[in-house]
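Here the complex is missing a single protein chain, while all its other protein chains stay put.
== subunit A ==
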Amino acid sequence: MHPLSNSSAPAASSDGRSIIEPPLQRSIADLRLQVECRDGVSRLAGLRQRGCLKLLFPRRPAADALEAVLVNISGGIAAGDRLDCSITCGTDTQVLVTSQAAERCYRARQADAAATLTTELVLEAGARLEWLPQETILFEGAALDRRLLIRMPASATLLLAEARVLGRRGSGETTRTLALDDRIEIVRDGRPILVDALRLHGDADIRLRRAATGGGATAMATVVLAGPDAAAQLEPVRALLDIAPGVEAGASAWDGMLVIRILAREAAALRACILHVLSLLRDGRPLPQVWRT
């Protein structure tokens, strides 16, 4: 249970007028991780964690790679939170970052500022970073402004998956009010190659019912592979998407990257499809424990 989730006071008094509400306690975090490669092994070169974002380093997925698990100890995201995360993957490092649990983004009150999450990932020459957090669940009334910025050279490889689910899984809850700005921007050698911006404001449930938008989907993911061999994976990924049950999906490759978009009515179908895609794009190497349970 999120420590602040019980404080969502009604946004209006019984006569319908707004009432003055006291400011909520906000979560703040500033997380900085640096990884370097020494003797062929990726190691921690620097770690600073202030506030509610922490990293765990559970095990070595392979002898030479570093795995880090993000934990938000506040239990979820509330309006006004400000979480900053910066990860630098040094030359030739291999890094996998995931999250311990699905991130939950709770209802904001009418006058609250959106929660702001800013993540900057920097890859140096020859680095491979896998950014695979679990899905973000947006509850009715959530207000989230999230930026994911990646800077990389052409020699580096990036695999990222971002999944968003509207409403409580399995409860049939609808999301009538949402303020979501969720942007992924990839800059390679100083030039932007992808700006993928999901913006959903207002009645997300109705908005996503239309044929051009979501066709009734409430779970959506973007998977990107950027790197020297990205285009070679297009055909295998398409073959996989063609037979994935319960999803509407597409893939395309251009400008040194492979982009996959997946929509589903059920979060479970989305997750299953992402798992298959990641398994393919990671050459069958086992996914982190948190993804497999």
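One rule holds in what follows: a residue touches a chain if its C-beta (ideal position, glycine included) is under 8 Å from a C-beta of that chain, and two chains touch if they have at least 3 such contacts; residues count from 1.
Note that contacts and distances are computed from a predicted model.
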{"item": "Candidate names \"ATPase\", \"Urease accessory protein UreF\", \"NADH dehydrogenase subunit L\" or \"Putative zinc-finger protein\"; UniProt protein name, chain not shown", "value": "\"Urease accessory protein UreF\""}
{"item": "Hidden partner chain, touching residue among A:L55, A:A114, A:I137 or A:I193", "value": "A:I193"}
{"item": "Touching the absent chain when the full complex is considered, from A:L240, A:A253 or A:V277", "value": "A:A253"}
{"item": "Which residue of A:C52, A:L158, A:M220 or A:L240 touches the chain not shown here", "value": "A:M220"}
{"item": "Contact footprint on subunit A, counting only the chain that is left out", "value": "181, 183, 185-186, 191-200, 207-208, 210-215, 217, 220, 238, 248-255, 259, 261, 263"}
